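Once you've had a glance at the structure underneath, I'll fire off some questions.
Every protein chain but one is kept in place in this view of the complex.
This part shows chain A:
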Amino acid sequence: MNAVTTSRKLHDCRDAFVSVLERLGEENTKVVAVCNDSVGSSKLGGFKTKYPERLVNVGIAEQNLVGVGAGLANGGLLPFVCGASPFLTGRALEQIKADIAYSNANVKLIGISSGMAYGELGPTHHSIEDFAWTRVLPNLPVVAPCDSIETAAAVEWAASYDGPVFLRLSRVGVPDLLPAGHTFELGKANLLRDGDAVTLIANGTLTHRMMTAAEILAERGIEARVLNMATVRPIDVEAVVAAARDTGAILTAEEHSTYGGLGSAIAEVVVAQAPVPMKILGVPGIFAPTGSAEFLLDEFGMSPAAVADAAVELIARKPVRA
């Protein structure tokens, strides 16, 4: 059951996103890309060349971006609304709530460079609140794929799903973790590695770090279960309860604030249905200092070695079984 790691080459998941989008654009003339002066950062150059009339660039105007996306969907098109995640979600949150989620508009919101991908550009450009902001909205699935394979599968799924979706992508390179041919299922975690001492749960760029942490733990004779949980809403209740029951401790890590994100969503299940010791790693409720994404993840205790240490501490908190 061990490491499903298929390749160590690092991929920018935006490439997987646009390659599927360009193919969808070919198959379905209703597919439109909508952006906010972000043709380059959303990697929409290829789409623009192939289907220039289906690239709608509203300029630097995110509220308009999301509103226009809702209108395009109302007119029968299939809009993929792309923008840097901090501005897409932060600036246009009320448009996302009213025009997309509440109106149940068939719009795919694609948050680019989420988490701390924009490291040195500072807290205005970190999107570490977006799980919290979006996962409280009814009708809006929230998905953060862990690698290029899952990204491609999730984009494919989103296009066929009838309703709004928020896909949270990064630009930070990650290796492929899921097997080729993987299909995305909303609300279903993937078991990447099994063990009984503790469960490590992550999504996005952190899944890879969790896998490395599990390898470090294995060297210390500790077998950890690793779950990739791309879907933050709806959370995979079954997998969380099973993890609590089978391993007795859950450690989560995310490129997000420790308030309101993946760890919180899991804790809501754990507290109500299967109380076990938990630890939530992430940005500890502060505005991050200057530094690159990788530097900041390490700074906040999410290097694989630090995650492994946190797991050992957590295991020590498990009640001794009679």
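As a convention for this text, contacts are C-beta pairs under 8 Å (C-beta built on N, C-alpha and C of every residue); 3 or more make two chains touch, one makes a residue touch a chain; residues count from 1.
Heads up, the rule we're going with is that contacts and distances are computed from a predicted model.
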{"item": "Name of the absent chain as recorded in UniProt (options \"ABC-2 type transport system permease protein\", \"Transketolase\", \"Ion-translocating oxidoreductase complex subunit D\" or \"Bacillithiol biosynthesis deacetylase BshB2\")", "value": "\"Transketolase\""}
{"item": "Contact partner of the left-out chain, one of A:L21, A:V34 or A:V58", "value": "A:V58"}
{"item": "Among A:H11, A:H125 or A:K318, residue touching the chain not depicted", "value": "A:H125"}
{"item": "Touch residues of chain A, complete complex, unshown partner", "value": "37-41, 57-64, 86-87, 90-91, 118, 120-122, 124-125, 289-292, 295, 299"}
